[in-house]
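Here the complex is missing a single protein chain, while all its other protein chains stay put.
This part shows subunit A:
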Amino acid sequence: MIFSKTLLDRCISCGYCLPACPTYAMTGDEASSPRGRISLMRALETGHLEDDDPTLAEQASFCLGCRACEPVCPAGVEYGNLLEEWRDHQWSGRRSPLPARLLMALVSRSWLVRAQGLVRRHARTVTSASGPSLMLGCVERGLFPRVSHAARKLAPGLSVPKRQGCCGALHAHNGDSGTGERMAKSLGDALPGTIVTTSGGCAAHLAAHVGRPRVRELSEYLVEHDHLPSGRLLVDGRVARVALQDSCHLRNGLGISRQPRELIRAVAEYVELPSAGACCGAAGTYSILRPRESGEILSVKIDEIEAAEVDFVVAVNPGCLRQLKTGLRKRGSRVRAVHLAELLVIVPR
């Protein structure tokens, strides 16, 4: 048994997921649609396709894992979980892509993750016995250390425990959900009470393993605790125009899309991008493993951002932020990509 039986059975092949799928939009090929991939999983489960079948290998890596198919599925198919089980099997051991393996090896050593703080100064650690605690994230504290500073300023009540590693989302999405689950649980033990995270991907993964009630993504936390900023963000003497790129896992996994918009509206003129809810192509390790497809998806997104004539585009996940920054820089755009927390702290109060 590769898949939990009830998960595969849920899909009735109605095809309502096809228009939501970014890879199906690229190819028009059933094999690269969620329904097609579930057919492939079924063929694998029943032994109609061999483990080393090239289509299985190709489609397991072509899928972005954005889970856009989940909210549009009337039957309630948990595609994200199916994909994790599929990749566990498909990428078991050495068959997992090398760059992903290297990254996973890095972030699973918590001393290494913590050592990043010596080079990039993230929020100062403050301990409290019961939380709520701010999770620093493994990638974010290295790439975007200013995000945790900003989060602390926006929600001063958060403690920032020193001993915290990675949540394991990277493992879960790259063929090692066992380790991913263990890491999530041990992070849950390290951070008492409510865990507040500035990363949509981590939020969804943590919620799946330590329980939804213990996890709050920053925008959700700020709105719940009425930490709405009151100032106006000005650019050249006028109110700033700001767009949002949803985090797929936050939107499709946890159903959070209203809160970040509400926060932006509180300080600026909010501009909805036509495909704000569609993946930007970062998708965890996707931009490293499939640069061509990732770039194709990103290019459309950057076109939209340019056409929207905004001053800022906001991300709520470090992977998306890095992707957008790269795309905008390559294009020589004047639009700035920032994390939501960074945007909110530059507002004069």
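Throughout what follows, a residue touches a chain if its C-beta (ideal position, glycine included) is under 8 Å from a C-beta of that chain, and two chains touch if they have at least 3 such contacts; residues count from 1.
Definition applied: contacts and distances are computed from a predicted model.
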If you look up the hidden chain in UniProt, what protein name do you find among "Binding-protein-dependent transport systems inner membrane component", "Fe-S oxidoreductase", "Glycolate oxidase" or "Transketolase"? "Glycolate oxidase"
Per the whole complex, from A:Pro22, A:Gly36 or A:Gly142 the residue touching the absent chain is A:Gly36
Where the complex has a chain not shown, which of A:Ala75, A:Leu102, A:Val239 or A:Ile346 is the residue touching it? A:Ala75
Of A:Cys14, A:Leu228 or A:Ile346, the residue in touch with the unshown chain: A:Cys14
Tell me where the left-out chain touches subunit A, residue by residue. 6, 9-10, 12-16, 18-19, 28-31, 35-36, 39-40, 43, 48-49, 53-56, 59, 73-76
